[in-house]
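Here is the structure we will look at, set down as structure tokens.
As you look at this complex, bear in mind that one protein chain is not there, while each of the others sits in place.
Labels for the chains are A and B, by order of writing; each one numbers its residues from 1.
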Amino acid sequence: LPGRRPSLAGPFTAGELAERLGGEVEGDAGVSLVGVRTLAEAGPEHLSFVRGKRYARQLESTRAGAVLVDRGADGGGRTVIRCDDPYLAYARAQTLFHPVRWPQAGIDPQAKVAESARVEGATVEAFAFVGPGARLGAGSWIQAGAYVGAGATVGRGCRLMPGSVVLEECVLGDRVWLNPGAVIGGEGFGFAPSASGHVKVPQVARVVIGDDVEIGANTSVDRGALNDTVIEAGSKLDSQVQIGHGARVGAGSLLAGFVGIAGSSRLGRFSMFGGRSGTSDHVTTGDGVQLAGGSIVFGDEPAGAKLAGYPAIEAGLWKRAVAAFSRLPEMLRRQRRMERRLARLEATAEERSE
Amino acid sequence: LPGRRPSLAGPFTAGELAERLGGEVEGDAGVSLVGVRTLAEAGPEHLSFVRGKRYARQLESTRAGAVLVDRGADGGGRTVIRCDDPYLAYARAQTLFHPVRWPQAGIDPQAKVAESARVEGATVEAFAFVGPGARLGAGSWIQAGAYVGAGATVGRGCRLMPGSVVLEECVLGDRVWLNPGAVIGGEGFGFAPSASGHVKVPQVARVVIGDDVEIGANTSVDRGALNDTVIEAGSKLDSQVQIGHGARVGAGSLLAGFVGIAGSSRLGRFSMFGGRSGTSDHVTTGDGVQLAGGSIVFGDEPAGAKLAGYPAIEAGLWKRAVAAFSRLPEMLRRQRRMERRLARLEATAEERSE
Partner (left out) sequence: LPGRRPSLAGPFTAGELAERLGGEVEGDAGVSLVGVRTLAEAGPEHLSFVRGKRYARQLESTRAGAVLVDRGADGGGRTVIRCDDPYLAYARAQTLFHPVRWPQAGIDPQAKVAESARVEGATVEAFAFVGPGARLGAGSWIQAGAYVGAGATVGRGCRLMPGSVVLEECVLGDRVWLNPGAVIGGEGFGFAPSASGHVKVPQVARVVIGDDVEIGANTSVDRGALNDTVIEAGSKLDSQVQIGHGARVGAGSLLAGFVGIAGSSRLGRFSMFGGRSGTSDHVTTGDGVQLAGGSIVFGDEPAGAKLAGYPAIEAGLWKRAVAAFSRLPEMLRRQRRMERRLARLEATAEERSE
């Protein structure tokens, strides 16, 4: 097997990294670092980082050339870079070692770009399709086989990975990143019952996606029927997520794999929804709501609520209820036994009163 | 940001719409309407509609030029179109304002169509693939990058959106609509255990889809091993749905997002399955079964059953059990307290009998 993906930039010294990351070196500021590895895998040429107490013990045995640690951490004699948030510093260091290789602007001869599309300063690869009236911002990268429908707008610096789809009239802000298989603007699920079967409700609104949104592989964001479906700026959607028609996801939200937001639901800003969680139709949740994996919200919830379960209830209560759940068979047995004991006592009391 | 998708037809007067929708105008039949909006967003040039009591109050304050209302509703002096089912009338009105822009028949020079394929009267866009022996009905529209495998049959008036896939030998009826990323005829999940690992069971049956079926984005309908997987006419599948090999979905069913129908299960006609619900293997459910979101059916169920939970039970019972679930910690405490009280009573009774 070939090795893992090599760093694309560097090496950097610990001192250079500290400066760029706003940290302070304790130890050898001149040590040369070619990339980032976990504490367990790092060698003397690697930067590593400590995240949480779970990993603090591994710090003792790591061979890393330098380690990103908390301001107050004990370096134990090794070269460390102290910083406010080692995990954030790791993310930024990794970005230095692995800048995205953005291609030169231009249209591949095997692409299909409508004459009325505006694509100056963008890259369009083979088998990509850009429909009539579509607009691509400068520096956007439409990878092989991606699709931009008629009248759609793609902002600047966007990346549409292979096989991603933006359907007609939909709008992407700047620096939006779509993974392969992401579908923006598929038909919302709306039908009116009639004597002759389900009549399709035309889904004529759009999907509007803010700046700096990332959408995972095979995730679908359906277009609205009358109101746009909206993903506000800075939100991140994992793979296999579904956003129903007319829903709104507040800015800076994180939605993990298999999250499903049903039609017309509205999530506040900085919502954090765990894997396979979601909402029922027409639910509104406030800013900063945290929903545990596997949980479904059926009613409106205030800002800051921490929820779990199906249907979702207050997370602490849910944890206690779940602990009791596995004791249900025992509770049932104890209940039967008590009923027998009660009956005996009642019989005794009866006898005495006679 | 550009505006929402404009109407493609109209304007229509309230009188014209009433005639086409089988309704009756009360008020100004001549008011000219350019499109449909919600009650809250409509202006004097818009049609709107009232659906449910929740919206009836908004009727008082809407600026809509005309509103679709129930036969018996109070128009309150404004222009209304009375009809049997305002939501159905809205769907039909919207279809008048937004006819689908179907393209002219023809094959894009950047498409790949096998010589032995029969495609008269259909549209095949760039990067679409039509395999040997495949047949496309008149008026069908194979969008960019869609795939029709060898020997597959696509009926008349179908729309295969960008990146949708119909694999070899599968059969689509007329007016079938596949959203992007829909995969019809992927391999069923069948393996026989053996000493040398899992042996693939060839999946050699097909997927057969009836007329007027809509399939959502990134939904997959797997081909059968020995029996065809069948989606009967008029059924609608949302995004992110999976239908296992050899399953059958009865006519006119509605399956919401993330529904999973396991292999060889059979759903009756007009089944309504909520988001993230589904069946276990080899389950048969009758006509008109309603399954709540997030619920899984593990055994056969009769026609008309209303079910919820995991495993699914009668929906009313499930609601009561779920309400009790959050009281489990309290029940446990009360049980312990009763046991102590019982023990005390028993001790007292013992003393007395001595």
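We adopt the following convention: a contact is a pair of C-beta atoms (placed from the backbone, for glycine too) under 8 Å apart; a residue touches a chain by one contact, two chains touch by 3 or more.
Computed from a prediction, not measured in an experiment: that's the story for all the values here.
Per the touch definition above, the residue from B:Gly10, B:Gly260 or B:Gly293 contacting the chain not shown is B:Gly260. Only one of B:Phe12, B:Phe97, B:Tyr147 or B:Phe273 touches the chain withheld from this view, namely B:Tyr147.
Where subunit B meets the missing chain, the touching residues are 110, 112, 127, 129, 145, 147, 149, 151, 153, 163, 165, 167-169, 171, 181, 183, 186-187, 189-194, 197-202, 204-206, 208, 218-220, 222, 226-228, 240, 242, 244, 258, 260, 262, 276, 278, 280, 296, 309-311, 313, 317-318, 320-321, 323-325, 327-328, 331, 334-335, 338, 341-342, 345, 348-349, 352. Residues 1-2, 4-5, 36-38, 41, 85, 87-88, 90-92, 94-95, 97-98, 108, 110, 125-127, 144-145, 161-163, 177, 179-181, 212, 214, 216-218, 234, 236, 238-240, 252, 254, 256-258, 275-276, 293-294, 310, 322, 325-329, 331-332, 335, 338-339, 342, 345-346, 349, 352-353 of subunit A touch the missing chain (whole complex, contact as defined above).
Assume only the chains that are shown with their structure count from here on.
One inter-chain figure worth recording: subunit A and subunit B are separated by 25 Å, centre to centre, where each centre is the mean of the chain's CA atoms.
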